[in-house]
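Have a look at the structure below before the remarks.
One protein chain omitted, others in place.
By written order: A, B and C. Residues from 1 in each chain.
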Amino acid sequence: MKAIVQEITEKYNLQNAVFQRDNMAFVEVEKKFAIDLVTFLKDYHQFSHFVMMSCVDWIEDGQFQLLYLLHNPALKVDIGIKTYLNRTEPVMQSAHHLWKQIWTYQREIKEAFGIDFPGSPNVDENFVLEGWTEIPHMRRDFDTAAYSEKTYFPREGRFTHDPATYMREKLYPNQPVTAKKNTNE
Amino acid sequence: MVDPIYIIAAALGVGFAIGILGNIGRNFAGGLTLATIAFMSFVSAQWFAGFYFGNVSSSYIFTAGFQPPLSINLLMGAEEAFLTFIVNLLGLLGGIYLFVNFKRKGRNAFVIYLVLLMGFNVVIMTRDIFNLFVFLEITSIATAGLILIEKGNRAVGAGFKYLLATSIISSMLLIGIIFAYFYTGTLNIDMIIESNLRYMVGGPIIIFLILISAILELKPFPANGWGLDVYEGAHQGFSAIVSAGTATASLYMLYKLLPIASPEWSYYIALLGAVTFIGANLLGVKQRFARRVLAYSSVGQLGLLMLILGLRGFLGPNVNYVFFGILITNILAKTGFFWLVGIVKANEIKEWAIIRRKPFLLFLMGVFIFALVGFPPFPSFFSKWTFVMDLANHGLFGWISVIIIGSFLEAVYLMRWFGYAVKSEDDYKFDFKIQIHKITPIIILTALLFVIGYFTAQFTETGAMINFIPLLFVAVLYFADALPIWVKNTIAILGMGIYFYFTYPQLDNLRLIFEVIFIIGGILTLIAGYNYKGKRQGFYPVALLMFAGLAAIIEAQTTLEFFYGWELMTAGSYFLIIRGKKSMPHALSYMLFSLGGAYALLMAFSIANIGVVFPSLDILNNIANYPVWAYGLLLAGFLTKTASVGLHIWLPGAHGEAESDVSPMVSAILLKAGVFGVLLTLIGMGQSTYDLGTLAYILGWVGAITVFVGNLGAVFQEDAKRLLAYSSIGQLGYIVFAFAIMTHLGWLTGFTYTINHFMYKAVLFLTIGAVVLRVGTHNMYEMGGLIKRMPLAFIAVLIGIIALSGVPPLSGFTGKWLFYNAVIEKGWYFQGVLVFFSGGLAFLYLYRLIQTVFLGQLKDNLRNVKEISFWFLIPIYVLIIGLMVFAAMPQLVLQPLGTLIANYFPNNQLVWEGSYAYTAIGHWTGTGVMISIMVMFLGTLLLVKLSTRKAHKLKQFDIVFSGERPHRPETTHVAHNMYAGFYKAVWPFTLPAVETFWNWISDFIHETAGFVRRIYSGNGQAYMLHIVLFIIIMFFITIGGTI
Amino acid sequence: MSIYLKLGATLLGFLIVLNWGMLMSAIFRKIVARLAGRHGIPFYQPWIDLLKNIGIRTTLTHGVMFYLGPIFRFTGALGMFLFMPALFGSDLWANFSFQGDIVLILYFQLFGMLGMALGAGEGGHPHSTIGITRGLAQHAAIELPLTLGIIALAIQYQTLSLNEIIAAQQGGMANWSIFTNPVAGAAILLAALGAMGHSPFNLVKAPNEIPIGPPTEYHSTYLGVLMSSGAVLHVMEAALFMNLLFGGATSWPEFILKTFLIYFYSVFVGAVFPRFRIEQSVVWFFKIPLALGILAILLISF
Partner (left out) sequence: MNDKINEMLQRSAQNANQSEKSFIRPEDEEREVIAPDGSTIKINPIYDYFSGKKPQEEKPLNGVVEKFLNWARAESIWVLGFGTGCGSIEIPPLMTPRFDAYRFGVQMRATPRQSNAFIISGYLSVKTLKRVIRSYEQMPSPKYVLALGSCTINGGMYYDSYSTINRLDKYIPVDVYIAGCMPRPEALLAGFMKLKELIKEGKAEKANEYARNFDEYKANQKKIIKDWNMPDYNW
């Protein structure tokens, strides 16, 4: 595992490699090398199983982080390839040619984050939502509460309790608050 | 009477004159030649007329004023007059045809042509053997000359091979003549005959030499490679003359020389004829080129004629009738055909689609092909009939099989060729022109074929009974083909109506049922024809031809009339079927199965005919000789028409691909001809003194299995018309099975099914056909939801399928009920259960038919289709009224039928008390059930109507779709591969075993032909070797043992 | 006896059968509930459901054939009752059995089936068509052992008339066809399983798979009509087998007892076996039931 990380670190000039466990590592790679690296791992190091692909919106850094998680069934090791996109230019090279299930992941990410993967089959089709007109809903600048309030006729008089307080008040009104300390001890 | 010597004198004189006169114009030379040939024709025509009217007698012509043996003498007898007339007439027509061609080649061509004709004349007339040799040489050289006059390597090769071969043959003949003269001291044929040459020492060898050369002239198989190349190499106009003239002359030469030899030579010649007939036709199957095909056909026909010559001893007084009938048909049709090849100029038979550009030529081609195959009303039909009947009288069934097999093989390639001409794609660039001097001779030949055919029929007692008026009516319609469709349709309907009006009082009940089905059914389906626009050329003559055939079957008093009608009907229906868009292969297989069946019938008739003076149709009752074979063959023949299992593979394609109003004609009506035949056979079997129970038992199983195969086949069809076609197979199986039961109830069932099937299958085919016309596809899965667009069609199909499935109260149940009773009474339980099970399968395909076409989802492109045509609705609803009446009051039909059947089966009748029917085991009332069900249905309807509010009308996608909506009708309509699950259960039964079997047979014939064909290497030396080997082998066969 | 009296009796008989059929379906569900340890529906639930369905205000129609489908079905059920003698030996309850024999009944079964199939077909729902194709295929397969068995009986008694078949079985249980001709009886009873349409042969309606099958689009009064015809058909099919094999019935209690037992025979078989696929079902009928049917014919005719 270490040898593999060593090799790709040199080959792709990786900035950061983290060993989560003995058999799991995460590496960060430049956007332009990301698919190359995935392909390299698949073809040369038998990372033949594509586990999943995810996206995180680092709005503070103005970046989207894409994660490709691969698994090597022979060595029983996992490797995660992270790469960063600029939020202003959310376009990533498609990896649909490597595994067919990537079609679906990319379709999902396209809908949820608005990251385009040109050339990926069916990437523009609805994934979960039908007829979504707002900005992609998983972007952190999308305010879901405000949207809900604006759209779904909130009922007057709804209020929210803190469950712990509310239950104590309702169920054990006579119990002193100190009981909490006891439990801590 | 002009002396026949002037034939020779004129030919010689003019030939020399043209030579001497030198630089006369080619037109003049040609004109002179034609005039001479005309004169020659006139002389022989005069003699022929004299013999025909009986005011002259045979006369010898002596040259140089001496008696034989000092001089050459010629004989002008009836045969000679006829043959010279034909040869000269063909020569004249050929001269006209070739006029332009010869003119281009120069005046020598005219001279050679004239000499050739003269040669033919002398070969026919002479009674001097050396003279015969000399003129044989003259014809050979003239023939070679006319071949070599054509340009091109092929012509040169062919001419050279021809010369080589004829010189070998001539030298044989010459040696024979020298010895003959040495032994007998005479050259006169009559004197050689009298001299008993065959008893002299060495006589047999002399006879062998003379006869073998005469035989070789006839191009026996397989030593005939040289002759085949001639047909291909020479000019088409000239090939015709070779085919007709040389063949005639050589045949007659053999005919003249045969008396010299001992009688067993007849046997050898017949054998050679048989081998040639079958061999040549077998090879013809493999041919792709038009002239090659004709060449093989010519050789095959020569073989047949040799066969007749060889068997002439058995023919008695009919020998000339048979011989000349076949000869004349072959000569006229083959000559015409060769000339047609010259006009159309398509080498491969596949390219003959271009002939459709000139429909009249297609008609001519059809006439020639049907004449060659031996259909009525052409002479060969009558001659072959007589031939087979006479052979059967002497028990020569082996020879009959030879004739039938050879004829069948010939039909295979000729009909295939015709199929290509009628149906294959015409996308060829090259074109052809009709020149008047070329087409006129062909038209004359065609007319002659018809005329001679008529006279041939008149020659025999039974043939003269045949009614040619319907045929005349067909001819009138053919010439009225340019009229608009509604005029022709009206004429046709009126004609059939008048015919029915005049004939029906003369018929017994049995025939009346079928007459009604054929003629009234025909009229009803013709009404649908008003729907078509334009002229619909060629439809009415052939449809009427079929109906004329059907009427002839009904009216037939003799076996010949029956067979005549049968063949007419086959021809007419073939033309009808081949009109469909993709019908070519199906029409061919229909034709071949029909011909096979017809030949089986011919064989059976010939067996029945043994020892019979007048062949009335009654001879089928209680056939005394070989009854099992006779009835078996009859049944086999008729079962090809009813498409029983094993013989059914032609039907789905033929009916499925036919035009919309043709399908009901060929399905609802035509198939009943087979039923009629089966019925006639069974009537005959019923009166037989032999125990034919086993045959009926087998027939029963055949019927039951047919039901199963047909119905199961229908379940898995995607094509609506094919589905109905398979259903027809099944339904005909029911009919055959019911008649095979051979009891009163069984026959009643059979008749009920016959009448029912006529009505509902006509309704279904007409409706589906009309729907297909509207929607433009046969595939059921491309239709759907049409009930909204064509409610009347839906009602028609609904009633049709209820009737077909046998659900009460409609008339199908009448049949089912009788069926149960008949089966249990007879004790045929297992067959019966197989049939009932198949009845369950009928539901599957019937539901598929109505669901996928009329119910379910309407397709986008059919949103605006209209109700089916009014002209289709008329016959459909007339038939539906018939169905309903038959359902409500079955006693109206079944009671008279019962009395009719009681003539044959008086026991265990169906007892009627008012509208109640009783058998020994069951009871039922059609009227009562109908009323009960009507009352119940209307009562329920009223109740429901009262208890619901006004219904809101929905559209096609207003269905619950698991919370979704359908997006396309195509994906919402369950239609394609509808019974996939059922298929998994029954697939072993759907394997096309029968098709595989017939394919295997067909492959076998093709491969055999392909193998045998290798002997024709095209190498001249090889051909000569063939001739020599042939002579040697023949020597050992004929006299090898005796020396 | 006047014709009106007879007609009245027939009508009354039909009402008895209709109500008995509904009660029977209630009992069926009650028994299933009790087996599961539930209380189950009230026994009058089918009648309420019927009323409710008739009381539905919305009526939708896909077309005339859709409208007529349930009516065909009901006529089919009515005819099954009408053409079979309800009670043997009674002029009053002989119904219209004089109009035809067992062949009429066998084929008239299909009247309702066909009409229903067409009505459902016009509904345009794919599930309807799928259900119907399965039903038809299975029906064709059932036909084989059933016909063999019935023909064996017809040979045995030399009649096709149902009245005479019952008459021949009178005089004690030993005379019942099921005992005098057990092989044919077995063939018919196995075929009966398919004809009754309970599991494992319930792939026409196949709940959970092609919800409800053919009647997917039917609602309100249509559904009411279908329910009542279903009730009648269940009783009358049981009655058919009763008449063929179990000596018929001479009184209403006997009728009710026998049809109940025959009906529940198929219910209990269904409770044990899971549903077949269509090809399994068809092939099943081609095996043992078919063999039994052939054996029955062989035994009786040789």
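One rule holds in what follows: contacts are C-beta pairs under 8 Å (C-beta built on N, C-alpha and C of every residue); 3 or more make two chains touch, one makes a residue touch a chain.
These numbers were taken from a predicted model, which means no experiment stands behind them.
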- [ ] Quick one: jot down which shown chains the absent chain touches.
- [x] A, B, C
TODO: Just name the one of C:16, C:31 or C:60 that touches the chain not displayed here.
DONE: C:60
- [ ] Please pick, from B:138, B:271, B:954 or B:994, the residue that touches the omitted chain in the full complex.
- [x] B:954
Open item on the list: By the contact criterion defined above, which parts of chain B meet the unshown chain? Give residue numbers in ascending order.
Closed with: 774-777, 860-865, 949, 952-958, 960, 963-969
Task: Chain not shown, touching residues in chain C - done: 29, 33, 36-42, 45, 48-49, 51-52, 55-60, 207-208, 211-212, 215-220, 223
TODO: Could I get the residues of chain A that touch the absent chain, sorted low to high?
DONE: 116, 118-124, 126, 128-134, 137, 142, 144-145, 147-149, 151-155, 158
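Here is the rule we use: only the chains that are shown with their structure count from here on.
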TODO: With chain centres taken as the means of their Cα atoms, state the distance from chain A to chain B in Å.
DONE: 80
Task: Rounded Å distance, chain B centre to chain C centre (Cα mean) - done: 54
Task: Separation of chain A from chain C, taking each centre as the mean of its C-alpha atoms, in whole Å - done: 60
- [ ] Indicate the residues of chain C shared as contacts by at least two other chains.
- [x] none
Task: Residue numbers on chain C that touch chain B, as the complex places them - done: 54, 57-65, 67-68, 70-72, 74-75, 78-79, 82-83, 96, 98-104, 107-108, 110-111, 114, 117-118, 121-126, 129-130, 132-134, 136-137, 139-144, 147-148, 151, 154-155, 158-161, 216-217, 220-222, 225, 277-279, 282-283, 286, 293-294, 297, 301
Open item on the list: Help me check something: in the complex, which residues belonging to chain B touch chain C?
Closed with: 785, 787-788, 791, 794, 798, 802, 805-808, 813, 816-817, 820-821, 823-824, 827, 829-830, 832-833, 836-837, 839-841, 843-844, 847-848, 850-851, 855-857, 920-925, 928-929, 932-933, 936-937, 940-941, 944, 947-954, 956-961, 972-974, 978-979, 981-982, 984-986
